[in-house]
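The other protein chains are all here in position, but one chain of the complex has been omitted.
Take a look at chain A:
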Amino acid sequence: MRITCPLCGARDRREFYYSGAAVALDRPAPEAGAEVWDDYLHNRDNPAGVTRDMWYHELGCGSWVVVTRNTVSHEVIGTALARDEKGRGA
């Protein structure tokens, strides 16, 4: 699998650290309540198909990249810098 870093171009998957679903872009407010935080921390849509998740370009430029990809075919559909995607959610 190759992932196109918006800054560095197409790179080997091994350059990236995977942190999971892009829910991290929608971090709840500290006082949002236990139920909201439980949902944010633990529960996942976990789709069989197109998903958006967070990859950190650890061995490259150090950016957080939102990758849109297919969990069934492993096709990478698109990438964007997390800073441009904030608030769009998973």
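Here is the rule we go by: a residue touches a chain if its C-beta (ideal position, glycine included) is under 8 Å from a C-beta of that chain, and two chains touch if they have at least 3 such contacts; residues count from 1.
In the analysis below, contacts and distances are computed from a predicted model.
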Per UniProt record, name of the chain withheld from view ["Sarcosine oxidase subunit beta", "ABC-2 type transport system ATP-binding protein", "Carbamoyl phosphate synthase large chain" or "ABC transporter permease"]: "Sarcosine oxidase subunit beta"
Residues of chain A (touch criterion as defined above) contacting the omitted chain: 1, 12-14, 18-21, 34-35, 38-39, 41-48, 51, 53, 71-74
